[in-house]
Each structure stands twice: as C-alpha cells, then as structure tokens.
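With one protein chain removed, the remaining protein chains of the complex are shown where they sit.
Let's turn to chain A:
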Amino acid sequence: MEAQLHVLKTEALEKIAASENVKELNGVRVAYLGKKGPITDLLKGMGKLPAEERPKMGALVNVVREEVTASLEERMALLEEQAINEKLQSETIDVTLPGRPVQTGNAHPLTRVVEEIEDLFISMGYEIAEGPEVEKDYYNFEALNLPKGHPARDMQDSFYITEDILLRTHTSPVQARTMEAKGGEPIKIICPGKVYRRDNDDATHSHQFTQIEGLVIGEDIRMSDLKGTLSVFAKKMFGDEREIRLRPSFFPFTEPSVEMDISCFKCGGSGCNVCKKTGWLEILGAGMVHPNVLEMAGYDSKRLTGFAFGMGPERIAMLKYGVEDIRHFYTNDVRFLSQFQRTEV
C-alpha cells in the first residue's frame, strides 16, 4: 500500500507539472484529490488495515495529499498568472491612437476681450450697464455735449433711421441714460456693446464694431483717479510691466480729454512693427466728464465730478492676437474662431 501510495504521488506530481492550463490542472485536482479520486479511495480503504497500522498509514496518506495539494496550488498560481499575462497581452491597445473627440466650442475673440475687461472692472466694484443699439439723437449726441450742428458730429458719420433716431455711434448714450436714471447718485459702470458708423468695410474699418466704456461719478473724482484706474487696467490686461502715457486730446463729452498709450507689449518700448517703431500703442480715449454732460443729466457739476474712458475691443484683440484685418471678426470663419479656444491664464 505504501508502494501504491508512492506511485500515486509520483504520477500526480507528473501530471500537475504537465498541466498547461487552469482547466487541465483542475482536472488533475479532481482526478487525484476529488471525492472519487484514488487518494480518497485509499483513505476509505484504511478500514481494512489492522488497527495498529492505521495511524501510520493515515499520516502517510495525509503527507502525500498535502504534497500533491501544495504542488497543485503552486502550479495553479503559476498558470493563473500566465493566463492573466496572456489576457493582458491580448488586450494591449495602441495608446498613440487619438482619443474620442469631445465636441467643444468657444467664445468669439471679441467676447473674450470684453469679458476680460468686464471682469477686471467688476473686481473693482463696477456694474455692467447696457442700453439700446437704436438710440435717440438726444442720448447719442445732445446729452453728450454734441448739440445739432456741432462740428465734432462730423467725426462719426451716422446711420439715421429718422431725423431723431439713429444706430448709436458709441456706447456713451448708455452713460447718459445711466446718469439720468441714477438721479444724481454716484456711479461706477462699464458699458459694452455694438456700435455703428457709416464706414466702408475694409481691413481697418467696419460699419459695425464693438466698444466698451467706463464711467465713474462721485465726489471729488480727480484726473489722477482716471490715470490710476487706467494704469491698473493696462497692467492687468497687458502685463505688469506695462507703462501708460496720457496725451491731451479732444472729445466733446470730456474736459480735459486724453488718449492713453501703453508701452508696447511686444517690444517693451524699444520699437517694433507692432508699435510702428514708436514704443507706444494707442489703446483708449478718456477724460473728465464735461460739466455740461453732468448738468444735462441732472448732476450738480460743482459737487460731483467724474471720469469716463472708452476703447475698441476689436483694436485690442487685433493688437493682442496679431489679427491684421478687422473683417475676420465678422466673417465667422471657423478656422479663425476656433483658434480662440485655449486659455491664456
């Protein structure tokens, strides 16, 4: 019986070693260790042995069973690992193939510029004011110190609908309306929007374009406040190293009036093709609100003063992104628009 057991063990171990896969090995397990297997049979046959041999034989059978079991488990682990490896191998993909595209759109570059400016001033406590694009001559001109027949009206040839109604030529009427509505109270607003002028569309002119203006009215607002505010704007919008320079200018609705240049963000001021070798870029017009404008809106210009500024998002976008033709903003070529996907933050 001992010899029989030995043969059995050798045979089992050989078969375990010869198993090529989990299934085969499970077959071996059932064949040798199962309820109907030879080892079980041997244990069952122990009853026939004399009583004194039983413990010895029992121990012997157990040893063989443990040996076979251990070998089987070892082999099983190996085969399982092999199987996993094969599975992994077969599941390998080409990671360089493109991912499933996520459909993404993006904002128009002008919206991008306008929102950036809006957010900057919102953080300084400004509100956003809007108004009609079809305006009364009164708000577009007269309330802004541009009475009928004023020579400065020539600066902005307008699209009239009737003698008194026109497409607004700037967003300043929103300022006039806000002042009128605020009834003499302090104001801090930004007015973005579409404006229209009688221009033939070409690389630098567009009959429709965008403006964004700001207005602050309060007690003792000074020209130095205007300069400080514009300086914050220039640095946030175009970089901390930007310097600003004010030049005297003329707008009927401000006095004094200024134009603001910033040091060129491309060359830093040494002169390049962006700034036409001057080192400076003209960015916006501004000034102290003309007392006539304040008075017309019902403000006491002796007590309350203010400043206003205005700029063209098209120009800023053209400078910032190097766009050479203003018409790109209105043809909506997807090859143009989709370039404004990524953030610059």
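Convention: contacts are C-beta pairs under 8 Å (C-beta built on N, C-alpha and C of every residue); 3 or more make two chains touch, one makes a residue touch a chain; residues count from 1.
In the analysis below, contacts and distances are computed from a predicted model.
Novice: Missing chain, UniProt name, options "Universal stress protein", "ABC transporter permease", "Hydrogenase-4 component F" or "Phenylalanine--tRNA ligase beta subunit": which is it?
Specialist: Of "Universal stress protein", "ABC transporter permease", "Hydrogenase-4 component F" or "Phenylalanine--tRNA ligase beta subunit", the absent chain's UniProt record names it "Phenylalanine--tRNA ligase beta subunit".
Novice: Would you indicate which residue among A:110, A:174 or A:237 is in contact with the undisplayed chain?
Specialist: In the full complex, the listed residue that touches the missing chain is A:110.
Novice: Which candidate, A:35, A:87 or A:100, sits in contact with the chain we can't see?
Specialist: From the options A:35, A:87 or A:100, the contact with the absent chain belongs to A:100.
Novice: Out of A:136, A:170, A:242 or A:315, which residue would touch the omitted chain in the full complex?
Specialist: From the options A:136, A:170, A:242 or A:315, the contact with the absent chain belongs to A:136.
Novice: For the chain left out of this view, which of A:55, A:228 or A:298 touches it?
Specialist: A:228
Novice: Considering the whole complex rather than only what is displayed, give the residues of chain A touching the chain that is not shown.
Specialist: These residues of chain A touch the chain that is not shown: 97-98, 100-101, 103-108, 110-111, 115, 118, 121-128, 130, 132-136, 149, 151-152, 154-155, 159-162, 165, 167, 186, 188, 194, 196, 198, 200, 207-208, 216, 218-225, 227-229, 231-232, 245-250, 255-259, 288, 290-291, 305, 329-335, 337-338.
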